[in-house]
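Quick one: the structure is below, and I'll ask about it shortly.
Missing here is one protein chain; the remaining ones are kept as they sit in the complex.
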Amino acid sequence: MSESAFEPVIIGFTCNWCSYRAADLAGTSRIKYPPNVRLIRVMCSGRIDPTFVLKALADGADGVMIAGCHPGECHYLEQNYKALRRHRLLQRTLAQFGIEPERVRLTWASAAEGARFAEEVGAMVDEVKKLGPLNWPTRPVPQSEAAAEVAP
Amino acid sequence: MADNTQQERVGVYVCHCGSNIAGVVDVQSVARFAAEDLKGRGVVVARDYTFMCSVTGQELIEQDIREQGLTRVVVAACSPHLHEGTFRGACGRAGLNPYLAEMASIREHVAWVHTDKAVATAKAKAIVNGAVERVLRNEPLEAIRVPIEAGTLVVGGGIAGLQTALEIAEAGYPVHLVEREPSIGGHMAQFDKTFPTLDCAACILTPKMAAAGSHPHIQLHTWSEVEKVEGYVGNYTVTVKKKPRYVLEDVCTGCGICIEKCPVLVVDEAHDAGIGYRKAIYTPFAQAVPNIPVLDPDTCTYYVGGKGGCRACEKFCPTEPNSIVFDQQEERITLRVGNIVLATGWDLFDARRIHQYGYGRLANVFTNLELERMCNAAGPTGGKVVLRDGQTAPARVGIVHCVGSRDRNYNNWCSSICCMQSVKLAHLVKERTGAEVFNFYIDMRTPAKDYDEFYQRVLDEGVHFIRGKVAEVSDVPRGPDEQGPLFVQVEDTLAGLQRRIPVDMVVLSAGLEPRRDSKAVGKTFGIACSTNGWFIEKHAKLDPIATMTEGVFVAGCAQGPKDIPASVAQGAAAAARVLSYIRQGELALEPVRASVNEAQCSGCRLCNGLCPFNAISFIEERRVTEINAALCQGCGTCVAACPAGAISGSGFSNEQLLAQIEGLLLDVARVPEPA
Partner (left out) sequence: MKALFYPGCAMQRNARAYLDSLLAIRADIDLELEEVADWNCCGATEYMSVHRVPAHALIGRNLALAQRQAADTKLLTAGCSACYLNLAKTDTQMREDRKLEVTVNEALAAGDLHYDAGSLQVRHLLDVVCHDIGYAAVKEKVVKPLYGLKVAAYYGCQVVRPDYDDRWDSHEHPTAMDRLLAALGAEPVDWALKTQCCGGHMTVIGPDVAYGLIRRLVHGAAEAGADLVATLCPMCQLNLDAYQVEMNRHFHADYHLPVLYFTQLMGLAFGHKPADLGIGKEFVDAAPALAKIQVEAPPEAKAKRKRRHRPEDGLPMPRME
């Protein structure tokens, strides 16, 4: 697959109060962004279990975007800080798996920042495009390609 | 995937939203996909319709539930924030638990943000598939019901809080009004006239203060602060710290002899904005409610000049027993209330921060609040507008708008009242001194009823309005011939030139800021502040009164800068919301809550420190953790943290979310490696 033709699939976790509403606002404002991201609504970025991220990557996503309220503006007061901590830890774990930590991006968008949300999606898609498809062990590799990898 | 979902019967409804969705997404193809490809996942009916939210659209769903025995519903339409309630209602009417419906947002998240029809349709299919997988794992839920205590706590006795307190009390329910200052009245009590009608502020405020002071259902707690708030909506326990007045409230008659006899005169930084004086024992102003003085131990000779000096107040106090108690201690009162309204108001921007405007350095640079006090007949100059020397009337006055507001260096926001306040002050200055008045503005903002008419009137009165941000206020002339004494340097953006306007007096229209302790106060009440410090309302447009914490409401400037009519309106609106809760007797809460499966809980306590609402507690006897459903706000942070998977979050369970992830990735699913 050539790099330009590669269209990654990204799972976006958004919180009910800020980032999901930012995505809604991007919609109502008709701000265009790449269609590569598919959103899941959770009540708070603090709800995001690292397992969800790994599940998404294992099931076919090339990247995961987590969007919460801005630090200090969490509707649950401080739970986005917990998301921040988990994200740091998760990035380290991913690196140990041999997965580029940039594939999992944490970002903030308030309910008023539809444009920012769209920008973040664009940046994320660009980044993952640069990284290429996620090379997850369960991904079926065509026979010829597998042979080429083993051969010197 | 373990499958106990086989027996479910799912209906999928794809909305055209006119051409909003159908113009970009091939809705028929999405419906066909659901009907054919998802048959194996329990989809028994899939339809597309022009407006699902219309009565006919809803009836379509209801009919299918009744006739086809649907057990799950997916509506692919707009954002759930718009119509989740609508479709849940339709399910409920047809006898299906409302929480067994899901929405797939293919308008805001697909049709409106993408242009390629094929790609958008593919994405819409993935989203529908995710919603189907998710809804298969939804569980029927019941709204949580909590009883509501009839009493209400109102924090802040300014005009907003007063309005709330009076409305609730008039309806016959008890109100506790807590005020930090010695008297209720707030900032409005400092003003002279109010725009645009030039009503005397005191004349319209003091009747309300008196009504609140004597109302049988209002309990005033002045010179007091809320220290601790425990509990949840309908059932709050509040600890109030009552600061010592050193005066017995129930004995003092408010005769004022102690004030008259007190020999210590100090600058009044609070009510008189630093340009007037008060005694060491004082009431902030003549119409104070309650009319009971406060003794200030920082300035009273009894405390300052070695223990036991002076005692004039005590000597002359005519009451029996003597009202003056020098060793009074602070008290703590516990209140039980069902709802809380925060109307804590605003602080004035500190004009000293803008050095180039010279406040604090140049004697005849004043703030808007100082001028308000000066204009007030009960103020330090008896209503005369004079220079800092206390005598000379200014002949030329410059009024600078937007001081600290709409300025990236200080505060980004528009303080919303300063334009009108500055216009009003211009009128008052002109009326009282006949001075030539210059208003320097960035933009004139006069958007409410009769506001612009007032501005036009003041324009006609001959006040000069110069459009431009003031660069500096200086007392240094450019040349020996330049006559000041003060100069306002401004770029006149209408005339397109730099101007230096010589004036005698400059008034800085300092903006409104959140209370300096608003973040700490927000924490006490469990509500969020914006990074600036204004309290965050539940919804910026549709619910500017409630907050994210059930049973805590906001009114007045604590939520954002606003003028008196808007504060009164919001105060009354908060009262209406509280009354509707009280009248319901009990309250239904969204059942998005976390709960612990005790059999799985290992008692590790990892989750115990995670909850900012103190909903999680550890039960020592059983060595397990418990979650209080009424305190829980449903964020799910503890669910994600539990290493044993013992905590589940209703409405957002692991099963639901994992299934949705898998569903969203249907077209790119990786095939596991053959063993």
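For the reader, a short list of remarks on this structure follows.
Think of it as A and B in the order they're written, each chain with its own count starting at 1.
Criterion: a residue touches a chain if its C-beta (ideal position, glycine included) is under 8 Å from a C-beta of that chain, and two chains touch if they have at least 3 such contacts.
Just so we're clear, the structure is a prediction, and the values are computed from it rather than from any experiment.
With respect to the full assembly, the chain omitted from this view is in touch with B.
Only one residue from B:E59, B:D116, B:E269 or B:E330 touches the chain missing from this view: B:E269. Across B:D389, B:D460 or B:E620, the residue that sits in touch with the chain not pictured is B:D389. The chain omitted from view is touched by exactly one of B:G40, B:P216, B:P480 or B:G496, namely B:P480. Remark: the residues of subunit B touching the chain excluded from display are 265-267, 269, 274-275, 277, 298-299, 304, 352, 354-356, 358-361, 363, 367, 380-381, 386-391, 472, 474-480.
Keep this in mind: only the chains that are shown with their structure count from here on.
Residues 79-81, 105, 107-110, 112-116, 119-120, 123, 126-127, 130, 523, 526, 528-531, 536, 540, 548, 592, 610, 612-613, 633-637, 639-641, 649, 652, 654, 657-658, 660-662, 664-665, 667-673 of subunit B are the ones touching subunit A in the complex. Per the touch definition, subunit A reaches subunit B in the complex via residues 9, 11, 17, 20-21, 23-24, 26-28, 30-33, 35, 38-44, 46-52, 55-56, 58-61, 70, 72-79, 82, 86, 111-112, 118, 136-140.
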